[in-house]
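Missing here is one protein chain; the remaining ones are kept as they sit in the complex.
On to chain A.
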Amino acid sequence: MPFGSNIIMAGTDPKWQKDAADQNFDYMFKLLIIGNSSVGKTSFLFRYADDSFTSAFVSTVGIDFKVKTVFRHEKRVKLQIWDTAGQERYRTITTAYYRGAMGFILMYDITNEESFNSVQDWVTQIKTYSWDNAQVILVGNKCDMEDDRVISFERGKQLADQLGVEFYETSAKENINVKAVFERLVDIICDKMSDSLDTDPTLMAGSGKGQRLTDAPQGPQTGNCNC
């Protein structure tokens, strides 16, 4: 593998030691942004995590992530937000990461009919590969481009109602509703979680501090990662 050497370097990089020490949070939520290619997933994530916007990000290869810690209900919630490649060829790779995701931001582009028509497909993908209690928010992105709009707000809202999910129109470029979407998603997940805590006391033991990260068995394994 051509990039194997890079990974080993990463092992000695001080960066991930910092990451390992960065366990200062009460909950960790894994979120995924999905949707057709070039609807603006990466821009949306950069706007939220770094508050930056560039007109063109390199098309995501496979999957990438960003981390942001927020305060919600006096709790530190660490969000691990996975950004996925929208291309058809990457479906098998990206769906593998649906497992264990607590929330999905399903995105289409209001200037692109096809991306809106694919929403149903994406919902099916979520149903197939994720856990049944994962929360979904439908997002129509690029709402700053009013001149090129082909999907009205009403159509988006109607589809969201039909799917039983919440709906926002956003703009990563103009920073419209980006934070709101994430905050709402975190709230829905918190509500759902406290519901299940009420009904299942045994969950209490399992919902400790970011167990997924601390459970990591060992260091990087170069051999396994040829995805």
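Throughout what follows, a contact is a pair of C-beta atoms (placed from the backbone, for glycine too) under 8 Å apart; a residue touches a chain by one contact, two chains touch by 3 or more; residues count from 1.
The rule is short, and it goes like this: contacts and distances are computed from a predicted model.
Engineer: With one chain of the assembly withheld, which option in "Rab3 GTPase-activating protein catalytic subunit", "YAE1 maturation factor of ABCE1", "Uu.00g018310.m01.CDS01" or "DNA-directed RNA polymerases I and III subunit RPAC1" matches that chain's UniProt protein name?
Structural biologist: Matching "Rab3 GTPase-activating protein catalytic subunit", "YAE1 maturation factor of ABCE1", "Uu.00g018310.m01.CDS01" or "DNA-directed RNA polymerases I and III subunit RPAC1" to the record, the invisible chain is "Rab3 GTPase-activating protein catalytic subunit".
Engineer: Touch as defined at the start, partner being the missing chain; which of A:Val70, A:Ile93 or A:Met193 qualifies?
Structural biologist: A:Ile93
Engineer: Touching the hidden chain in the complete assembly: which of A:Ser59, A:Thr124, A:Gln162 or A:Ser194 does that?
Structural biologist: Per the contact definition at the top, the residue touching the missing chain is A:Ser59.
Engineer: Go through chain A and note every residue touching the omitted chain.
Structural biologist: Per the touch rule, chain A residues meeting the hidden chain are 1-3, 6-7, 10-11, 13, 15-16, 18-20, 36-38, 49, 55-67, 80, 86-87, 89, 92-93, 96-97, 99, 112, 128-129, 131-132, 199-200, 202-203, 205-206, 212-213, 215-217, 219-221, 224-227.
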